[in-house]
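Heads up, this is only part of the complex; the chains shown haven't been moved.
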Amino acid sequence: MKTYREELWFETRSRREFINITPRVERALAASGIREGLCLVNAMHITASVFINDDEPGLHADYERWLEKLAPFSESSDPARGGYLHNRTGEDNADAHHKRQIMGREVVVAITAGRLDFGPWEQIFYGEFDGGRRKRVLIKIIGE
Amino acid sequence: MKTYREELWFETRSRREFINITPRVERALAASGIREGLCLVNAMHITASVFINDDEPGLHADYERWLEKLAPFSESSDPARGGYLHNRTGEDNADAHHKRQIMGREVVVAITAGRLDFGPWEQIFYGEFDGGRRKRVLIKIIGE
């Protein structure tokens, strides 16, 4: 069995952003030399997501608006005013911890014949919900 | 290490449907000859889900109503009218891309002694949110 590990680093300028990381995962896979196995890609931070969906800017704008509706940003730490208790820690990113639960922490992708075994439209995204900080994604591939 | 790959094909008549695929995953596992390892089951399309929950029709009807509330169907591409920008691409399935994020793309199941290592009520479902098209689920098993 072979294993391969690589970190991707991000520091987005905007608070929220979706970045297509498929090419970087493909390069990691090529570097691994693994032909058959599983590839885990996960956010190493708890206010970010890794997910698979469409590379379509309209959809990404829809996601952002939708997530803001499901878990609105608030600086407040008072739930009665739409705030979050988590913000008592001095952070203002409680909404990001919620958005990340909707979009997910990780994806596991099959590796077949040395390729990401994807359907026609599957692309891997890094979803940043509390940007402006240096953050990482982990790629771990096992197989042979 | 052994690996096994199989695709399941679906073409639902209705737009939304939940299909119990546990027996088909069990047959793939038997065909693989793998006794210990991990089994990835994922939708290969981005308007469908694979998830694990209860095989109970009332719950499935509840899920459908709930998902419709969280991410309502709309043909419109105007967010001000409850539409989605994604529908500007000519599709009317933006809601399906949202529903799939709630229910998830994939499950990873432990394989122990040649069986899906499940609790008493765990069953694997294909969740279709934009049916009437031919779509696939990928099963990838690694182990020995």
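Chains here go by letter, A and B, matching the order in which they are written, and residues are numbered from 1 within each.
Please note the rule applied: contacts are C-beta pairs under 8 Å (C-beta built on N, C-alpha and C of every residue); 3 or more make two chains touch, one makes a residue touch a chain.
Remember, predicted model here, so these are calculated numbers, not experimental data.
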Where 2 copies are displayed, count of copies in the complete assembly: 3
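Note that only the chains that are shown with their structure count from here on.
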Cα-centroid distance, chain A relative to chain B, in whole angstrom: 20
Touching residues on chain A, where the partner in the complex is chain B: 1, 36-38, 51-54, 56, 58-59, 61-63, 65-66, 70, 102-104, 107-110, 112, 117-122, 142-144
Complex contacts: residues of chain B adjacent to chain A: 1, 3, 5, 38, 40, 42-46, 70-71, 77, 79, 84-89, 94, 97-98, 100-102, 104-106, 108, 136, 138, 140, 142
